[in-house]
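Take a look at the structure below.
For this view, one protein chain was removed and the others were kept in their places.
And now, chain A:
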Amino acid sequence: MAAGVAAWLPFARAAAIGWMPVANLPMPVAPAEKNKRQDELIVLNVSGRRFQTWRNTLDRYPDTLLGSSEKEFFYNEDTKEYFFDRDPDVFRSVLNFYRTGKLHYPRYECISSYDEELAFFGIVPEIIGDCCYEEYKDRKRENAERLMDDQEDNKDAKLPNMTFRETMWRAFENPHTSTMALVFYYVTGFFIAVSVITNVVETVPCGTVPNQKEVPCGERYTVAFFCMDTACVMIFTVEYLMRLYAAPNRYRFMRSVMSIIDVVAILPYYIGLVMTDNEDVSGAFVTLRVFRVFRIFKFSRHSQGLRILGYTLKSCASELGFLLFSLTMAIIIFATVMFYAEKGSSSSKFTSIPASFWYTIVTMTTLGYGDMVPKTIAGKIFGSICSLSGVLVIALPVPVIVSNFSRIYHQNQRADKRRAQKMQKARLARIRLSKTGSSSAFLHSKRNGLFNEVLELTQLPYKMNLSNQGNTEEEKRLSKSTSLIESQHHHLLHCLEKTTNHEFVDEQYYQQSYLEAGLQNYPSRSPSLSSQEGVTGTCCTRRSKKRHSPLPNASAPAHMQPLTHTHTHQQGLQELSAIHIQPLSTSRSSLNMRIDEPAPLNCQSSQITTAIISIPTPPVTTPEGDAHLPAGPAHQNIVKVSAL
């Protein structure tokens, strides 16, 4: 129960007087307040700082350290105060929780120290109020990630029984795991660099053969470059094949970007090998050489940044596409305008609209090569407008990419938050559980505390104000498990049960009984309900002769008998489930008919209900045994009517 609400319990109990006149059953005994002391101030000394509060404030949460008797361990007899050797700053939040019912997380506090304090004082962090919960969870997640990073280094530790293939794959993916992997990593990196430089240097003109123009180095030192190329490609091929072998899922590996880059990097060489003799396709062969530059992308295995950039561009694709589209529109517009503006002038370079595209692009990107310039006045005016608008338009892509980058970054955050949301649901479930805990606590205490209550009743005459001496023993038994507030709350729920003559049960029992209500029951020793209409759902009470709808004729056996209170405890605690009687007017055929029908049965037609059998060991007991019929020899007139 929430904190402040506990203060309203007296009000709720007082308001229960409103039920009394309509109740037909006697009310249960109120739990007497054992040595009811006046509300007193207690002093909590936390590392020297003294906090004072009412004792009742702390009693609101009996399942925490301060609310239970556990704090007595910290009681200092000499100074008559409770001393805790803990952090006083965090204790402020803890104590405020008792006062206001809300737990707040101070932002300046370290998350782990806060958690420790909460654990010490027995407070579940899930109760943190919504105002501070996000912050708390974020900090906790950061902390956990930091711990996880530390642990991840250990994660790469070699598992004992890894096959050679798995070892290889691990070596490829995490180069720092073993020396061999590191060597391999650097060797491949070196050869990628060599290959790229070779491609570049190939085209540099180095020296002139006397009677020819400058030749690029590639043609001068053909053999050397060919050997270099061969070596690189061999290394790359071997690497690719090894990766292919080691990959856990080869098909997926072959489809991955990196492997495609690998293939594209080495394929031209092999194609070139195959096609050397054919002169016609040598032009195509030259083109293929261009693809060798893709080897540079192999560096992305070595560089995390490249990968992120690639991923960013990939995810920015739609925005960049739209940007390109708007740019294209602008280009077309300006090109058209410039073309028609410059159409009149002589020797104008603006020969067609597509020709003007080049001018527009160069002007808008503020390049201004100067190979095409407008000559007419109109052309110059529109040209200046073009360049000014170009400045604006070029400024557009930058925020797009930036925003996309931050979006990708936040996507990662959101994935974490989604994980946190699942924990949020779990949190809400826990809070709900603690709330329903109060109702389940009631059901639980019903089952446990009942013997005590019944003994109370049986030993003393039925008086509301029990004398103190009379019930101290029972009190002790009762109050062992529940605090005073809880027992008072339970008493309130008891009174409601008595008023309505129904009991609280838990969900599962309810389902079960609801299902059983649809079936006819058998004279076995099992509780079952009647689902039929007619009588209200409970057994007779002591004096409620009026409750039952017309009792069946004498031939129909079961009917209630008013009991006296003293009778009850002779029989001990027995319970009868609901007994419902209906005039046994239906014929056997209708009985058979009834069996097929599932719950809920309609009330209109007269039906057979089956009488319930008394149960020696009650699954759900009620405090007032007198309210229920004990089975026993004294009640022969209770008949187990089978519906069959």
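The rule is short, and it goes like this: a residue touches a chain if its C-beta (ideal position, glycine included) is under 8 Å from a C-beta of that chain, and two chains touch if they have at least 3 such contacts; residues count from 1.
Methods note: contacts and distances are computed from a predicted model.
Chain not shown in the complex: UniProt lists it as "Kv channel-interacting protein 4", one of "Kv channel-interacting protein 4", "Large ribosomal subunit protein mL48", "HBAD protein" or "holo-[acyl-carrier-protein] synthase". Contact with the chain that does not appear here is found for just one residue of A:24, A:68, A:174 or A:237, A:24. Across A:120, A:340 or A:504, the residue that sits in touch with the chain not pictured is A:504.
Contact between chain A and the unshown chain involves residues 1-5, 7-27, 30, 32-33, 38-39, 54, 99-100, 435-436, 438-439, 462, 464-465, 488-489, 492-493, 495-497, 499-507, 509-510, 513-514, 517, 529, 531, 533, 536-538, 543-544, 546-547, 549, 577-578, 620.
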